[in-house]
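Apart from one protein chain that is not included, each protein chain of the complex appears where it belongs.
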Amino acid sequence: MSYKVIVAGGGLIGTSIAYYLAKSGAEVTLIDSKDIASGTSGSCDRAIMIQSKKPGPTLDLAIKSAALYQDLEEELEVDLEYRKSGGMIIIETKEELKVIKDMVALQQKSGVDVRLISGDEARKRQPGLSEDLLASTWWEHDAEVNPLKVSFAMASAARRLGAVIKLGSPVRNLMTEKNRVIGVETSEEELYADAVVVAAGVWTPQLLKPLGVDVPIIPRQGQILVSERLPPLLRTGILSASYITNKLRKGASREAADPFGVGLAIGQTHSGSLLIGGSRQFVGYNTETNPEVTQKIGEVAVRAFPQLAKVRIIRTFTGLRPYTADAKPILGAVQGMDGIYIAAGHEGDGVALAPITGKIMAQIVCGEEPEKDMRAFSLSRFKQ
Amino acid sequence: MKVDVAIIGAGPSGLTAAIEMIENGLTVAVIDEYYRPGGRLLGQHYEDPKAAPDQRVWNGKNIADQLEKKARGLGVHIFTNVTAWSVSEKWKIHLSHPKINMIVSKVLLLATGSAEKALPIPGWTLPGGISIGAAQTFTNLHRVAVGEKVLIAGIDPLSLSVMIEMKNAGIDVAGMVLPPISPASGNHHTPVQTVARLKDVAGLAPNSFIRTFGKYALAWFPRLIAHALRFNFLKVNGVPIHLRKSIVRIEGSEQVEAVILQSVSADGKPVGQAERMEVDAVCLSAGLYPLVDLAETTGCTLVDIPELGGVIPLHGPDMTTTINGLFVAGNITGIEGAKVAIAQGQLAAVSILKSLGKNGSITVQEAKMEMEKARIQSPLRFLPNIDEGRTKLNKLWEKEGVI
Partner (left out) sequence: MNDMIICRCEGVCLSEVLDAVEDGANSVPGIKKRVRVGMGYCQGRVCQPIVRDILESKLGNGTKPHLQRAQNPVRPVILGDIVR
């Protein structure tokens, strides 16, 4: 008899889990209140950047995920616009240089041989970078992909393997019996299963709350600018050091200095548009774009890449990154309850970690030993 | 730059509102992305039979010029070729202007007008395929013929009035046909429906119809619906209006060379043979829809009322919206044409003046009545069910709006 699993959430994480579960032979139902990639996963940039991951368990997961990405196009039979073009974290100030030097040292210890290169070498690798750049990192194994294609490809592949996908079907609540989750109630029907995986990003806490389970994920809004189509000008993925420091920062003093938390992250799509990000703000579930944030991101972009001053911006969009206080996603079973698993909280790492999250969650849900010790990602770590 | 009122859109409603407000003591700035003021007035040039004899010729460009001259003369700041790319708070209007980055104002009036709905036909992207509004602007503003032999696809009040304008300018209009019967073009274009809409243009072409049918032509219109089955086409200004022919596709290798037409029954089903007509330009007409993109960025409530042309800002009878200090006027409130737009501009201005503690040259009540009058006197009704649309809107406003 087949193992019945419901995956609640049709973004990068949910579709990946549905795919790997279906691949393992489970009977999968993937549900989303709206559509595939209708939430945060529809508002991402293209980076599969290992370099930007916090050294430690997250970095380890990212390395595994990057390896899965190498063969993913073939496996899913879809052109994902995957390109291994390397990555650079550009450094503009002496303070940033110190922070990045430390980070690089940690990364090298983890086996990621990122190099520090001079401003001149950076400008050679990526023409157009500002003369004022102090230095940069460089790692050839960073990559990029079209995240929308990943979500849709995972969903289609899951469907080909027998998964049922229900769209426009909001989950009203998780159904429980004693201490076990036995299924979900949507606006249309009651669905029963052996296990339920909640991969609903920033909407995960609301689903778990009625069970008395507190999931400390809060939305962190980011805005990205989209340019007109341009001839290929980006040779590699680019982040700024301030992007990293904003991502990993704690503390109110930094908020005051830059309330929008802007750091540069640029990629170029296959159609030629530049995706120029991005901001980080805690504004609740607000997805409105803000013209002042547009200006601030533009400022930072033009400073690093002066020729961008001539480029036309045709749109901006926002996404709500699922933030956790320790910058690690929440992956695994919910302690004290049966049949319920969480896979959410990837704050800015969702694109990179989607494949490995799917693979490992499928292992966990099916009762296998996960290929990596996942205790660092457990929900129960927050009880301390 | 700081002003009392910022107006987005220098069309008839925006300019009229600007004049009313500056005459009564407010500072006003008007922003328009086009290279000159006038909006949709610029392409309009026709005879209005409902108007007094000395006002029968409606020359939109002249009217626009007069409004602009008056507004500038009174001290209204008018920015053209400038894009208001966003608004925030109350109110910062962000401009793409080399020197003035932003205008700050107490009140914002959105008079952004309308845009044309596209009419997709196989081959419509060939050079020579042009929207009816663009054809109107080329003909009347730029004095450029859009082709040597022009076919118009889409029979509605706007395309009929443009056809008359083009014919008067000496352009060879080969004919007018129905749009394609397909899911991509909506489903309101059977011969019977199209003929029923012709009465909305009745006021506009009576001279031609009178020449063709005699002086009782206007009274004959409702009966034309029944006759649609018998008469396959009318001729207006010598141009055949093929009520029972639908365009199937546009052909050509480098540009428009011909169209394929298909005869259809009264309820739009294909009958008989297809035929080929050689033309070098096709004007596509599918109606106008309100341009609400800036409105969407303000956070005001928007409602979908097809009878008014689509999604519009929810607004009250005095042009207020669900956001205090945000007003609307003109085609953004529903597609009704220049005369109504002008009256709405006046009404919005008087409302704004009142909200800032000042008097207008007429009261809000008087301005409302002027608007009703303009509605009745409009030579063209762009939308057949405007009155139902307004009723729906008012009901929604009573339920959800700010009083």
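For clarity, chains are labelled A and B in written order, and residue numbers in each chain start from 1.
Basically, contacts are C-beta pairs under 8 Å (C-beta built on N, C-alpha and C of every residue); 3 or more make two chains touch, one makes a residue touch a chain.
The model shown is predicted, which means the values in this text are computed figures rather than measured ones.
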Interface partners of the hidden chain - shown chains only, full complex considered: A, B
Selected residue (touches chain absent from view) among B:Y46, B:Y289, B:F327 or B:W397: B:Y289
Which of B:Y46, B:W91 or B:W124 contacts the chain that the document leaves out: B:W124
Full-complex contact with the absent chain, from A:S16, A:T186, A:Q221 or A:T316: A:T316
Sole contact to the chain not displayed, among B:N59, B:N168 or B:T297: B:T297
Chain not shown, touching residues in chain B: 33, 83-86, 94, 96-98, 101, 115, 117-118, 120-125, 182-187, 249, 286, 289, 292-294, 296-297, 304, 310-311
Touch list for chain A against the chain that is not drawn: 34-38, 42, 148, 152, 156, 165, 167-168, 225-229, 271, 273, 289-291, 294-295, 298-299, 301-302, 308-317
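Heads up, the rule we're going with is that only the chains that are shown with their structure count from here on.
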Averaged-CA centre spacing for the pair chain B and chain A, given as whole angstrom: 45
Complex contacts: residues of chain A adjacent to chain B: 288-292, 294-295
Contact set on chain B toward chain A in their complex: 85-88, 92, 94, 297, 299
